[in-house]
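As you look at this complex, bear in mind that one protein chain is not there, while each of the others sits in place.
On to chain A.
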Amino acid sequence: MAAITTGSAVSFARPAKASSVSSVSFAGLRKDNVAFPLQPATQRFTVLRAAKQETVDQVCNIVKKQLVLAEGTEVTGSSKFTDLGADSLDTVEIVMGLEEAFDISVEESSAQSIATVEDAAELIDKLVAAK
């Protein structure tokens, strides 16, 4: 299914490009984090961010280092790894960098559902909290 975007770089309204398998796991991930019942998937972008800003910032730094981005390139919570030019080798190195920085272990299936910096930060917070 083609993703129709507004064309602007940063927007919570843009749907994630995850395949249907991973969006199921993404929704499942969130249920553990929030006390109130979740909105259905079509409305999930109105839910407040669950990741800590500190975590998001750390992820941004690791991503910037790995991808050697041009001066002034903006990386924020909603930045998508593929839009930043990360290929598969970059992605696994980023995951390894996150594992080392946060002393966690990320399974392949969880890693596959990460599309944005925000997704990574949420997964990290969850894994750190579970330790």
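What we mean here is this: contacts are C-beta pairs under 8 Å (C-beta built on N, C-alpha and C of every residue); 3 or more make two chains touch, one makes a residue touch a chain; residues count from 1.
To be clear about the criterion, contacts and distances are computed from a predicted model.
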Checklist entry - Hey, which one's the missing chain according to UniProt: "Phospholipid-transporting ATPase", "NICALIN", "holo-[acyl-carrier-protein] synthase" or "BolA-like protein 1"? => result "holo-[acyl-carrier-protein] synthase"
Checklist outcome for this item: Residue positions on chain A contacting the omitted chain are 1-9, 14, 17-22, 65-66, 69-70, 73-74, 79, 83-85, 87-89, 92-93, 96-97, 107-109, 111-112
